[in-house]
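Only one protein chain is missing; all other protein chains are in place.
Entry: chain A
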């Protein structure tokens, strides 16, 4: 009974999350939806006498794979949204039709099979799920297991090779950077010194505290414009800051 309830709850959750993965426009939502599907599948494994796989599913999939996905999403740009232009006309429609037809085919095929009552893993798991899995992996499947290590090493090497980028020009030295700054100073009159950080000489060391010049005035360079605009809209802006920024369009 408990298993039936778990199954139906998780089936609804995972199917709707999978639909969300396909249909949500934002890539980060897709990643989170995939995380939901993976977690509910982990629970389904645990229900089906596979506690080791449930743990591995959570650690490898939701832990490692999802984090990789999110990292790459952030690297590649979260807002790289899908184009709505179809390269092949009618592709979306026929893809959905084909997908539904496939689901119907497999579901009807499986639905027509009469299964004997599940044999269950009670006898096999008598010594514990992990020891019995380990026994199989290190006896019958030991060769596949060894090959797996080669695969993982190859994957790690491949990722390093793909991610490596040759530096095409020499890295700018500090001397060159400084020379560049002074050339800019001569040509455009830009201050060669670094910008004053917020909070320098001020009472607190927070980003919304403008730096004070040695004579006690606010350094205009250090005023954070975003915060100032927000505070001006809220009406909580420091009058001194407002005075400095006066005449500047918000």
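One rule holds for everything that comes next: a contact is a pair of C-beta atoms (placed from the backbone, for glycine too) under 8 Å apart; a residue touches a chain by one contact, two chains touch by 3 or more; residues count from 1.
Keep this in mind: contacts and distances are computed from a predicted model.
Novice: Pick from "NADH-quinone oxidoreductase subunit K", "Electron transfer flavoprotein subunit alpha/FixB family protein", "Xanthine dehydrogenase YagR molybdenum-binding subunit" or "TRAP transporter large permease protein" the UniProt protein name of the chain that isn't shown here.
Specialist: The correct option from "NADH-quinone oxidoreductase subunit K", "Electron transfer flavoprotein subunit alpha/FixB family protein", "Xanthine dehydrogenase YagR molybdenum-binding subunit" or "TRAP transporter large permease protein" is "NADH-quinone oxidoreductase subunit K", the UniProt name of the unshown chain.
Novice: So one chain is hidden, and I want to know which residue out of A:30, A:211, A:228 or A:241 touches that hidden chain in the complete assembly.
Specialist: Answer from the full complex: A:30 touches the omitted chain.
Novice: Of the residues A:11, A:172 or A:242, I need the one that contacts the missing chain.
Specialist: A:11
Novice: Residues of chain A in contact with the chain that isn't shown?
Specialist: Against the left-out chain, chain A lists 3-4, 7, 11, 14-15, 18-19, 21-22, 27, 30-31, 34, 37-38, 41, 44-45, 48-50, 52-53, 56-57, 60-61, 64-65, 68-69, 72-73, 75-77, 80-83, 85, 87, 91-92, 95-96, 98-100, 102-103, 106-107, 110-111, 113, 115, 118-121, 123-125, 129, 132-133, 136-137, 140-141, 144, 148, 151-152, 154-156, 158-159, 162-163, 165.
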